[in-house]
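One structure is given below, represented as C-alpha cells, and several questions about it will come after.
One protein chain is absent from this view; the other protein chains keep their places.
Moving on, here comes chain A:
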Amino acid sequence: MSSIGTGRIVMGVEKLIASKMMLPGSNRRIHSVHRHSGMAVAGLAADGRQIVARTKSEATNYENVYGDQIPIKELAERVASYVHLCTLYWWLRPFGCGIILGGYDRDGPQLYMVEPSGVSYRYFGAAIGKGRQAAKTEIEKLKLSELTCRQGVIEVAKIIYGIHDEAKDKDFELEMSWVCDESNRQHQKVPDELLEEAKAAARAALEEMDAD
C-alpha cells in the first residue's frame, strides 16, 4: 500500500515474513527505478521483479534517446503496456502482482497504480493487495495536502499496523520509501531513525485503540 501528499510521496509495504530464519531486509518489495522514482509490489514478488527490470530499462532507454528524465506519466504508460501485453498471448501468463509507481518529475510528485490487467490510473493515494479496502478507507480519511513527508510516513505506518491482525496474520516487516524534498527529490529508503519512530507511533496508536 502507498500514499501520496502534495510535494511528496510515501510508499509502504507490509511484507509478510515467510520464515523466521530469513534475514531481515530480504525479499525487498520496494525497488528503485531510477534516481527519482520507485515502485512497490503486491503479490508475487518474483513477477514484480520482472516488471521492475522492464521499468528500469524503459527509464534508461528514454534517457539515452531524449537526454532527459522520463516523465512519470510516460513511465507508467509504458509499464502498463508491458503488463497488458502479457495478458494477450496464450503462451504467456499474466502477472500475479500489482504495482504502485511513485516518482518526482518536472511536473511534481506523481503516483500511479498498475493492475495485472494492464490498466493504470493516477491517484492521490492508492493501495493494493489483500488489505487494500481497509487501507483505502484509511487513506481517504487523511488530509493529504496538509501532511508533511514525515507525518506521511507515520500515517502510512499506522495504517499498515492497523490493518494487520496480530492474532490471525503472519508476522510482518514494514518496508518504507519516500520521494520528497527531504530526500532531495530522490527515491530512498525511509531513514532507520524515522522508520523506528513511525513503528513506535503505530504501535502506540494501536494500544490506544485497544484501550478504548
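Observations, loosely collected:
Convention: a residue touches a chain if its C-beta (ideal position, glycine included) is under 8 Å from a C-beta of that chain, and two chains touch if they have at least 3 such contacts; residues count from 1.
Note that contacts and distances are computed from a predicted model.
Per its UniProt entry, the chain excluded from the display bears the name "Proteasome subunit beta", taken from "S-adenosyl-L-methionine-dependent methyltransferase", "Proteasome subunit beta", "mannose-1-phosphate guanylyltransferase" or "General vesicular transport factor p115-like". Note on the undisplayed chain: of the listed residues A:71, A:94 or A:162, the one touching it is A:71. One chain is missing from the display, and on chain A it is touched by residues 65-68, 71, 74, 106.
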